[in-house]
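The other protein chains are all here in position, but one chain of the complex has been omitted.
Moving on to chain A:
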């Protein structure tokens, strides 16, 4: 690991001023940053430790019925907050399907949004990668890419965003609260992560020094509590990143879908909100034929970026299954662990 200066500012403005200097990086839980530093993938000259900044580790209910989750709330603490899991069950499910208990105890809300791709060529400093070194080329394009993107990719980069947490969040219209040198601003999570285009090194809407201070869920997000699921398919039952995942939330009344939210993970450089599929669902009968049409709509623009054509069909089926599970209802015991179709835990099975 390269040498770096370490500072632990006492206030948010001090942190922002320090991190605005070139070569700086914030440290929260460190579970992604230290991993990347050990691999030589990133080598900041200055670490700005924000892990003790005051007031960023709170979960607050807002007057308008929304929720504000501080950027330093630990993933495990959020998922195990009983009121949170009850109101936003698919977010709790997604959190608990990510990483391991040890990592979730350290990982923070803000850090999870900003974790880097798990593209193996990005991790291998001997490979060409436009994300690591702008203009270097993309070794994944002609390489081993069965887990790479099927939506929104470009010839410059076919990596996926690995977060589970972000998938239900984008479905629920989450908003990222950012503080920078110019003050506070709000950016929807849907606009926060960027597609690669010609500039895959630019991954999000943050400017130098910008600090994520919170993630907000609007009041409406809780209205899906009775019929919401997160389904994650991975190469082993737990402790692995998603091959494909889906967050599905419905409001069903008299057999008709009155409101619908759908997002996919593991398919693109950002958590993928499937708005065309939501349009198919809205007002339709809640049945398998509707879910299949929605799945077709969600994947209509998908194309393989190499060996990963199977992900398109897999994603279609995951969407149908996630919607079917959501319609069947949120399980009694929450969080239903782990969000795997193969689990033998009652409530966690998505085909039951």
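Observations
Operating definition for what follows: contacts are C-beta pairs under 8 Å (C-beta built on N, C-alpha and C of every residue); 3 or more make two chains touch, one makes a residue touch a chain; residues count from 1.
Heads up, the rule we're going with is that contacts and distances are computed from a predicted model.
Its UniProt record calls the unshown chain "(2Fe-2S)-binding protein", which is the correct pick from "(2Fe-2S)-binding protein", "PTS sugar transporter subunit IIB", "Proteasome accessory factor A" or "phosphoenolpyruvate--glycerone phosphotransferase". Within the whole complex, the absent chain has one touching residue among A:105, A:223 or A:276, and that is A:105. Within the whole complex, the absent chain has one touching residue among A:34, A:225 or A:284, and that is A:34. Check A:154, A:238, A:276 or A:293 against the missing chain and you find that the one touching it is A:238.
For chain A, the residues in touch with the chain missing from this view are 1, 3-6, 8, 27, 29-31, 34-35, 38-39, 47, 49, 51, 76, 80, 99-103, 105-106, 237-239, 337-338, 343-345.
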